[in-house]
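Below you'll find the structure, written out as structure tokens, and then a few comments.
The complex appears here minus one protein chain, its other protein chains still in place.
Up next is chain A:
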């Protein structure tokens, strides 16, 4: 049952990613990227990493993808105006990405995962446990992350402003 569920969600993710890479219309491409983000959130929840699943839905499928769609519609690019790349360059891209996939899978072929221990703690991904970890051991990086976000906001406004 769990295997069928995993294979279904993985298939949705890979199909969405393939459509995202090859769709001519950028609007449909971004919409299929949203599907990929949701299926990755589903995989997080299958792994019992519920906090990460919810954060994935809120941050990626919610905020970042809406930002992408907003920029896309603001720039009015929905027509297919992408200049054609030569077929040779396209073939070279597909070829080298395939080689990368083969070499990654080949590198993992000899990798033996030891059997999962029976008593693995499956509740590490719950919000309660992660929150305890985040606000005890990782409280300084957490605060620094807020400074980073603030710098990001200022930088985005500074770059986006017309004349400064």
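We take it that a residue touches a chain if its C-beta (ideal position, glycine included) is under 8 Å from a C-beta of that chain, and two chains touch if they have at least 3 such contacts; residues count from 1.
Quick note on the criterion: contacts and distances are computed from a predicted model.
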Name under which UniProt lists the unshown chain, selected from "ABC transporter ATP-binding protein", "Methylenetetrahydrofolate reductase", "NADH-quinone oxidoreductase subunit K" or "Glutamyl-tRNA(Gln) amidotransferase subunit A": "NADH-quinone oxidoreductase subunit K"
Chain A, residues in touch with the chain not shown (by the definition above): 2-3, 6, 10, 13-14, 17-18, 20-21, 26, 29-30, 33, 36-37, 40, 43-44, 46-49, 51-52, 55-56, 59-60, 63-64, 67-68, 71-72, 74-75, 77, 81-83, 85, 90, 92-94, 96-98, 100-101, 104-105, 108, 111, 113, 116-117, 120-125, 129-130, 133-134, 138, 141, 145, 148-149, 151-153, 155-157, 159-160, 162
